[in-house]
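Here the complex is missing a single protein chain, while all its other protein chains stay put.
For subunit A:
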């Protein structure tokens, strides 16, 4: 278009708009190719033989019949991979188990064959002899004196514990007790704070197993090129960390590992760690010299993918009569399962909630993470915060009741404000916490309903109504756990002013491609459709730590903005020079360079790009930016401002409890989230609604039943995800606290919506019935028993090892 014909272009912003997800048309048409859909020429299909015993020594493995089956290319056991290295957070986990199995999911052998069916048939031909060992099925049993050890120290030829060099991984050196990890944190003087308390409550809480249930099951494709370079098609949420780790496990240079992520059928934290199946698939590809694809069945997904960590938690809380919190003392026992994954490290997040959700002068926090023969726990949306919030927010209601204070007023009296520095060193630069509480309460008519429900507890009829509130604090500006918490961006404009945004940040369905495009277009005055996002190939994209800690919008967003602003500066400088005007007076709008004040077009951006490219100077607009948030690592005492911003929310849950059946119906959720600023309203609502319903499942329906180490319900018939007719009415609103460091003022929100629901539901059930339930989930059976005084209240005596 000729500039002269172009009318004035008014300033317009994309921020806060409802932006359609870039990948939605492909997905709605069934055209998106997930890893399950991928075919690599010449690829073999792989299956894993898992243990049929919970805890046993392996006496022998006979794979001869499997190897003889036509169509079988490779059968591997631990004996075939003497170089295998331990994986996992504590390096306590060998992918293929040769001597001992410690849980029912353990990998004993693997087959690569011409088809899944042949691989499956081959597994049935493998003979394993076991010698059963005593099973540790609960964390309480794991710490009993004389308990059998899950990772005993290997013995030498004389039956004495082998002496191994220091720093030998647990997988080889063993562990002299069943304690996988310890966390101890304190601020303030607990004894004095307790002495100053007018009211003290102490209760134990029990949190159960749930699992991610990504609709796309786990899968991986591994292949080596002729030079021995590894290419993996992987669903990982942390490609750059995995590139480095896989190289370590294979003893090759990281530059020889390339990870491509096809579109991912759900993450929620499940894909943060390396799991045995991925390493085993690489071993198979190495041995077969062919590409190898391995995809789980749904049953396998339930049995062999990580869980949220079950927790036994004893909380002691105190306050003064005037409603001032005095102290919190917490002891938790985490069931690690047989191996250590990220689940063990959730206390990092849990202690933040205990120490800093409310102003509490003294906090004493202790976690012991223990090995058992149960499935092992990984990271899952909320990362321990659901468990911590479940306990804290029930105690907030209980303390308020004890001192005769309204639960809202009690929360508001102790809620954090902007400017606070907590005992743990977290600094709240933006904080809309109190506004979240008051908004959610007003919109749900909390005060009136809360009082009415109590008055109506003894009214006729079996169905009682209840309303409950819970609040949450979560990192919203990344989390400095790794040496860097940054993200890189490469941005280029072509001759037609189309943008390629090359970002380290992965898309796992949460909408990162869309929000990053939006932030770039906001700078460059272009439509979202002008952006192509490249975000899934470690050979192309710059480094990013991964999708976790609700960090992508904040960190990758700031990185994308940084690159876009550099491009804008370059463009405006070029335009100013060519058109002989002041670059400070120019702006980018609607695909044109315009005079900022008047909106008068100066030159079409595409034309300027071509002019630059095909001029004597022959320039392209390509920029890079690496954003590192201004957060710090925690010290050894767990103190430090670990995130650049913190997100807040209050959620009000309304329930109907059928006292004759124990059925709890969640009728409405009113949530108010301090998101810093609304960027993509459509995507944000989607994150919140999905998180609320995930929280609903955690509270009411989901329960991975593990009995004596055996998972009893590895299928969607018996593991109850929430279905469409069960969802509550949702009233979601946002507080815009405009975080100074956030991209356009925004903060992370991905995990937040799931965190409060179970705690608020517990308070709502109490409001309805007067009965408080300290364990999850609130299944009809559990509620029915509790209403009749027949449930065992969890009891875990505060304990920590000397």
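Here is the rule we use: a residue touches a chain if its C-beta (ideal position, glycine included) is under 8 Å from a C-beta of that chain, and two chains touch if they have at least 3 such contacts; residues count from 1.
FYI, contacts and distances are computed from a predicted model.
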UniProt protein name of the chain not shown, from "Carbon-monoxide dehydrogenase small subunit", "Cytochrome c oxidase subunit 1", "Transport permease protein" or "Monosaccharide ABC transporter membrane protein, CUT2 family": "Carbon-monoxide dehydrogenase small subunit"
Contact partner of the left-out chain, one of A:693, A:746, A:760 or A:787: A:693
Touch criterion as defined above, residue of A:67, A:298, A:359 or A:639 at the omitted chain: A:298
Absent-chain interface as seen on subunit A, which is shown: 18, 20-21, 23-34, 36-37, 212-217, 263-268, 297-298, 508-511, 682-683, 685-686, 689-694, 715-717, 721, 723-725, 727, 730
